[in-house]
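Every protein chain of the complex appears in place save one, which is left out.
Chain lettering (A and B) follows the sequence in which the chains are written, and residue indices restart at 1 in each chain.
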Amino acid sequence: MLFKRWIPLGILIFVGLLTLVSWFVPHDPIGHLGQDFSQFFDILASFAIILGAANLIKLQGLKILQRKRNWPYSIVTIVGFLVMAYVGMNWHSYFGSQARYLAGTQVNHPQSHFFWIYWYIFQPLSATMYALLAFYVASASYRAFRARNLEATILLAAGIVVMLGRVPLGQTFTGWLPEQGFASGFRLEQVADWIYTYPNTAGQRAIMIGIALGVVSTSLRLILGIEKSFLGEE
Amino acid sequence: MAETLGIWVAALLTLAIFSFLYKDNPFYKFAEHLFTGVSAAYWMSMAFWSQVHPNLFGNLWWPEGILRGWGEFSYIWVDQVIVDGVRYAGNALVDGSLSPAQIASAQLVNRINPSYYIPLVLGLLFFTRLIPKIAYLSRWPLAFVMGMAAGLRLYVFLQSNAMEQIGSTIKPVLGTATVAEGINNLIVLVGVFAGLVYFYFSREHKGVFGSISRVGIYFLMVSFGAAFGYTVMARISLLLGRFVSLKAWLAGIF
Partner (left out) sequence: MSFLAKVSRLDRRWIYLMIALSVALPLVWPFSMPVKVSPHVQSVYAALDALPRGSTVLCSFEYGPSTMPEVRPMADAVLELLIQREHKIIVMCLWAEGVFMARDILDDVADGRHHLEYGKDYINLGYKAGNEVVIKSIAESFTRTYPVDTRGQATASYPIMQGIENLANIDFIFSFSAGYPGTVEWVQYAADPYDKPLSTGCTAVQVTEVVPYVHSGQCRGILGGLSGAAEFEHLLRDKGILPALGAANTGMSAQSIAHLVIVLFIVIGNVAFLVERRRQRKY
């Protein structure tokens, strides 16, 4: 129990309290420790990313060994990973030769193989994956968004006004209204601006304040050692 | 040559992803799995070279042989190279400004912070997660991360998301520069209050309380509607970007 519960709990409480106090006490040793802990956190975040990559390879490897559904595609994942990892970790992997090779600069250099794979494989795949969402949102708009009740109607009306008010073509629908004076407030772009500046702000603020209170209470529970779900306990 | 090949590869992968719109197919699956593998390695490489190599390794003790002999790798860790009393930056190990004999005889100054063995040990403990028998040790670095996140977020959320937001909600309704400003301030005040009432689930939403809660729902619906409108704009913009790339590719062919 010492290694499984009390030490991690102790680490969490110590680090949490010190981090909280360091917001208010910038002087040594608390201020210095707080700065050190920020650097340590960044380093641990990197290890977590590397762990995620290792975990992916482990899962894909198991999928191949156990011949699960679509297992040949896991070979594609692993090969893609290994090739990118090789050019990413090898600081001599360039098109042509460089004046000097400095470890780590290949991940920022436009002449590196790493950059080529990023720009011509990672970038189009990432962008196109997200671009697919445009089709899904259009399909959802047509097939699923129904004004079944007053709330849904308000949602759709606000959405339509914002969609039309933010583009030039939509703005021309009310372009005949004067640009100054009371009537100008009914131009689509003005209504859209007003919607997201005032009613939207009100709604979002209610959500933000609610979330903030939730975060504060959860953080307090963690720092005080009440919340132990990360240990697998209730 | 590399660029032309790259443009073709990018275009074909784009079309492979778009083919999913018609039906799931092997080309899409290939592209999707390739993306998974490449992105994992991309993130891993960036994490290592941006953080672990300079910030962690650069604060640990290394034998002189490694500092001197692995210049391409260790240059970042060396703060100063002192040759005959003259101080050079760590890059002098690899930039050709010093001869091999000078490098062999130079005094190397690198920073050593013993406290950085803590993130080294904790970071390595993360990998115990892959070994079921000792996976519980990965709770130690996780506890560090969570403790720090809790300590940071408690303050910033209270400050920026609660206090500041409440402060800018309670604004004058009367005596403002314009009537419209007063009305808008009132709308925000009423909307925030009604929205918070809606989120209070410890009391049944009926009577006056229920009516205020209903007003809160309407404000939330306006928020979600605005969010939907903007989401549509964002998605269309992304599609636009892909079509611009495909247009450039086709223009290159024809």
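Here is the rule we go by: a residue touches a chain if its C-beta (ideal position, glycine included) is under 8 Å from a C-beta of that chain, and two chains touch if they have at least 3 such contacts.
What you see is a predicted model, and the numbers here were worked out from it, not measured in a lab.
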Worksheet, complete the sentence: Given B:Ile103, B:Leu152 or B:Ile212, the residue that touches the chain left out of view is B:Leu152
Worksheet item: Of the residues in chain A, which ones touch the absent chain?
Response: 23, 35, 38-39, 41-42, 45-46, 49, 102-105, 107-108, 110, 115, 118-119, 122-124, 126-127, 129-131, 134-135, 137-139, 141-143, 145-147, 156, 159-160, 163-164, 166-172, 189, 193, 196-197, 200-201, 204-205, 208
Fill in: Footprint left on chain B by the chain that the document does not show
21-22, 42-43, 46-47, 50-51, 54-55, 58, 75-76, 89-91, 148, 152, 156-157, 159-161, 164-165, 167-168, 188, 223, 226-227, 230-234, 236-244, 247
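Going forward, only the chains that are shown with their structure count from here on.
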Worksheet, complete the sentence: Chain centres from averaged Cα atoms put chain A and chain B apart, in whole Å, by 6
Response to the item:
Seen from chain B, its contact residues with chain A in the complex are 2, 5-7, 9-11, 13-14, 17-18, 20-21, 29-56, 72-73, 75-76, 91, 94-96, 115-116, 118-119, 122-124, 126-127, 129-130, 136-137, 139-155, 157-158, 161-162, 165-166, 169, 180, 184, 187-192, 194-196, 198-199, 216-233, 235-236, 238-239, 241-242, 245
